[in-house]
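Have a look at the structure below, then the notes.
Removed from the display is one protein chain of the complex; every other protein chain stays in position.
Coming up: chain A.
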Amino acid sequence: MRIVVAEDLYLLRDGLVRLIEAYGHQVVATPTTGPETLDALLTWRPDVSVVDVRMPPTQSDEGLRAALAARRELPGLPILILSQHVQQLYARELLADGVGGVGYLLKESVFDADQFIDALERVAGGGTAMDPAVISKLLSSGSASRRLDRLDRLTEREHSVLGLMAEGLSNQAIAQRLFLSESAISKYTTSLFGKLGLGDDDNSNRRVLAVLAYLNNA
C-alpha cells in the first residue's frame, strides 16, 4: 500500500515509518504541517494515511482539519487519525459524512504492531477503526441516554459485541476477542440489529457504519 504519514514529532514519525515499512508497505510522503498534509493527501491520493491531530503552524487541530478537508474533496479517502487523546467530538466529526474509511486511535495503539497494521488495512479497505475509549463514550454519553431505552434492551453480551463492532472489528475478530465461535457472534449481531431496528447487511463495513451512524446520531 502507498501510505502518507503526517506527524510533526521526528521520533514518532521515524518510528511509524519504520514500523509500516517493516510490514512491507510503502511510505510515499511525510508532511509535518497542516497545509503540507492537505497538499500531500490531495496530490498522492494514498491508499491510506496516518495523520496526527496537533501539528504546526498553529499547534491546534491542523491535522484533523486537513484530514476533514481532504475527505470533503475526495470522499472516502481512507485516513487514520492518531492522537495523544481521543474525543467524542472529533470522532463525531470524522464519522459525520457516513462514508467510512476512517480511523481514530490513540497513539499507544502502535504498541501492538499487528493490531495497528490490521486497523490500518481495515481503514484502507473502507472500514473503520475506532478507539475503544471513543466507543465506550459514544455508548454511554449523555445524549445517547435518550436512546438508552433501546440500548438497555441489549443483553450484556450483545452490548460488548456492539462495542467491538463499532470499533470496526469483523465478526471473526470479535469472536477471537470474546473467545466465542464466529457463528455465535453472527447470532448476537442479528439479534442486536433487530433490537436496534437497523437493517442487517452482509457487507461488514456497511454494517459497522450503520452502527456508528446510530451511535453518532444518538
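As a working rule, a residue touches a chain if its C-beta (ideal position, glycine included) is under 8 Å from a C-beta of that chain, and two chains touch if they have at least 3 such contacts; residues count from 1.
Assume contacts and distances are computed from a predicted model.
Student: For the chain not present in this complex, what protein name does its UniProt entry give, out of "Biotin-independent malonate decarboxylase subunit beta", "histidine kinase", "Spermidine/putrescine import ATP-binding protein PotA" or "Sodium transporter"?
Tutor: When "Biotin-independent malonate decarboxylase subunit beta", "histidine kinase", "Spermidine/putrescine import ATP-binding protein PotA" or "Sodium transporter" are compared with UniProt, the left-out chain turns out to be "histidine kinase".
Student: Thinking of the whole complex, not just what is shown, which of A:45, A:137, A:157 or A:177 touches the missing chain?
Tutor: A:137
Student: Looking at A:73, A:108 or A:152, which residue reaches the missing chain?
Tutor: A:108
Student: For the full complex, which residue in A:26, A:43 or A:84 touches the chain that was left out?
Tutor: A:84
Student: Which residue numbers on chain A touch the omitted chain?
Tutor: Given the touch definition above, chain A has residues 53-54, 59-61, 64, 84-85, 87-89, 92, 106-108, 111-112, 137, 140-143, 145-146 touching the missing chain.
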